[in-house]
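To start, I am sharing the structure in question, which I have written as C-alpha cells.
A single protein chain has been omitted from the complex, and every remaining protein chain is retained in its original position.
After this line comes chain A, so read on.
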Amino acid sequence: MIKKILIITCSSFTAIVLFFILFSKLGVIIPFSEDIALQLFVMCLIIAILLIIVELIEVRLDVSSIFADALARVLTCYFVVFIVGSLFGMFPFSWISFAYITPVLLPGFIVTYAISYTTCIEHSHAINASIKRNQKN
C-alpha cells in the first residue's frame, strides 16, 4: 500500500509541477517557487492517501460505475487542493479559486490516470502471457 501511495504521489507531483510551471510561464497562475513545490508535494501525498481510502470504500460498497469512480477521484483532488491551497495561502478561500485550480489539476489528473492505466495494461499483458504459458504446460 505504501508503494502504491508513493507511485501515485510521485507521478502526480511530476505532472502537476510541469503543468504549474507551464501555466505560470503563460501568466495564468502565480509564479512557481520552492515553497509552492513543497506545498504541491503535500497536496499530492494527501490526495494519494485519500484515493486509496476512496478505493477501499468503493470495494466495500461494491461500486462498479466508471463514472462514479472518476467523479469520486476528481472531487477528492479538488477538495484537497482547495483546502490545502487555501491553508497555505496559494489562493483565496472562495469559488474564484477554482479558476486557478482547474488548469493545473485537470491535466495533472488525466496524466496520472493515464500512467496508472498504462501500468494496468502492462500487468494484464503479463497475466495473459502467464495464462498462455500454463495452458501450454
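Everything that follows uses one rule, which is that a residue touches a chain if its C-beta (ideal position, glycine included) is under 8 Å from a C-beta of that chain, and two chains touch if they have at least 3 such contacts; residues count from 1.
Assume contacts and distances are computed from a predicted model.
Hidden from the displayed complex is a chain whose UniProt protein name, among "Histidine kinase", "HD/PDEase domain-containing protein", "Spermidine/putrescine transport system permease protein" or "Oligopeptide/dipeptide ABC transporter ATP-binding protein", is "Histidine kinase".
Checked against the full complex, the one of A:L26, A:I66 or A:I96 touching the unshown chain is A:I66.
From the set A:I30, A:L56 or A:I83, the residue in touch with the chain omitted from the display is A:L56, counting the whole complex.
Screening A:S33, A:T102 or A:S124 against the full complex identifies A:S124 as the residue touching the chain left out.
The set of chain A residues touching the chain not shown comprises 55-56, 58-60, 62, 64, 66, 69-70, 116-117, 120-121, 123-124, 126-128, 130-131.
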